[in-house]
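All protein chains but one are shown in place.
Coming up: subunit A.
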Amino acid sequence: MPNPVSVQSINPKVLKCEYAVRGEIVILAQRLQEELKAKPGSLPFDEILYCNIGNPQSLGQLPITFFREVLALCDHPAILDKAEAQGLFSADSIKRAWQILDQIPGRATGAYSHSQGIKGLRDTIAAGIEARDGFPANPNDLFLTDGASPAVHMMMQLLIGSEKDGLLCPIPQYPLYSASIALHGGSLVPYYLDEETGWGLEVSELKKQLKEARSKGITVKALVVINPGNPTGQVLAEENQRAIVEFCKQEGLVLLADEVYQENVYVPEKKFHSFKKVARSMGYGDNDLCLVSFQSVSKGYHGECGKRGGYMEVTGFSPEVREQIYKLASVNLCSNISGQILASLVMSPPKVGDESYESYSAEKDGILKSLARRAKTLEDAFKSLEGITCNKAEGAMYLFPRIKLPEKAIKTAEAAKTAPDLFYCRRLLNATGVVVVPGSGFGQVPGTWHFRCTILPQEDKIPAIVSRLTAFHKSFMDEYRN
């Protein structure tokens, strides 16, 4: 009897795609964690430290109080009528909850909404985009989604008809892009970020890769840019962004701008500029450029990963294409309402003069300053290790150090049929309990090795991480040094 859902007979695109952020190393870490629970003291460390994933609240970061007040009130509006609510919730969170509930038909947060998201919330987000950029945003261009990732998938679905359809992606990249391209049966056209120049993005490299792809018969549809970068952390300079916009316009490429880390910038000499703002300030409008910008509630200072909130702003496309995007969104009916509400709060937080502004501001600054400190501490720690260089994390939530592995280590890894960086990361995990993701999960120039480590463990855990890492690295190099 035939066996329909066996590995031999499932969709080969599923087999092909990979996602290292929750891959092999993490599965091993979970097993070790269970071992620690069952037999405490059986391993050379007392806890697993998950530095593999941008999941701030799992490592102790607290949510923004105002946001949670509003969400709780929207989840259970019956509280709003109670006198006790005044004592438990800030006045402006109560006010905001009423305002939001009035934008929801019947105040029903348990109902499916419009497939693009509740109109009133989209209005708020559009206003937030305009306040950020100085250029207007149309609420009808917004699609609220369960996180930014489903929005990326929607665009992939739209753009990819076959493996002849290609998307230019940065190497290294956040592997959602490589995985979703594989899953949808397209081709990833890599463009290399330059490690020597702080992970610079050169238009000359874009042109070169585009030309090569086209010569192979690939129709390149879009350019993916992650700004601030993941895993690389660089924040693009405005003139760089202008050159990228110009390139997309000239070549008729859709610009897919992953801007989920827009609030995570740690260096005074750089600022986040949205690609929409850059394009509009160049005088380019809907007739000039197809631009899709992604934002999320998971990152920034709010770090609300578990809520699954986000949106894409889609500009510059025809009504027929609009209809198709809407149609795709409608098959899933709508994204979760609580996440929609949160997205509107993120794009329109308390303002100066609001009752909650001071505490909100203190919480936000506290988190961002702490992230900046941790980024620096870990960068310095990595740089101090033999054979390791590390670019600064200008933004985002990661460090991506490069490790010059000794020949002996590389050969040992290859003999074990393991990628050398995975070999290193596994040894690191087994010795220290620290979970990082091998660079091969993100892509890297062949023959170079990296790993991605988040800057998210709480500040008081950082010294222990640094000392464990340092000790492990020294002993690893002692073992394998040429």
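Simple rule for what comes next: a contact is a pair of C-beta atoms (placed from the backbone, for glycine too) under 8 Å apart; a residue touches a chain by one contact, two chains touch by 3 or more; residues count from 1.
Just so it is clear, contacts and distances are computed from a predicted model.
When the unshown chain is looked up in UniProt, the name that turns up among "Aminotransferase class I/classII large domain-containing protein", "Late endosomal/lysosomal adaptor and MAPK and MTOR activator 4", "BHLH domain-containing protein" or "Osteopetrosis-associated transmembrane protein 1" is "Aminotransferase class I/classII large domain-containing protein".
Residue in contact with the omitted chain (choice from A:Thr124, A:Ser149 or A:Gln241): A:Ser149. The missing chain, though absent from the display, is touched by one residue of A:Ala91, A:Leu333 or A:Ala416; that residue is A:Leu333. Only one residue in the set A:Asn55, A:Gln99 or A:Ser281 touches the chain that does not appear here, and it is A:Asn55.
Of the listed positions A:Thr219, A:Ser281, A:Ser370 or A:Thr389, the one in contact with the omitted chain in the full complex is A:Thr219.
Among A:Lys82, A:Lys211, A:Lys271 or A:Lys351, the one in contact with the hidden chain is A:Lys82.
Where subunit A meets the omitted chain, the residues involved are 1-7, 9-12, 14-15, 17-19, 21-23, 53, 55-60, 63, 65, 68-69, 71-73, 75-76, 78-79, 82, 84-85, 87-88, 105-106, 108-113, 115, 146-147, 149-150, 157-161, 165, 176, 179-180, 183-184, 219-222, 250-254, 290, 298, 303-308, 316-318, 320-321, 324, 327-328, 330-339.
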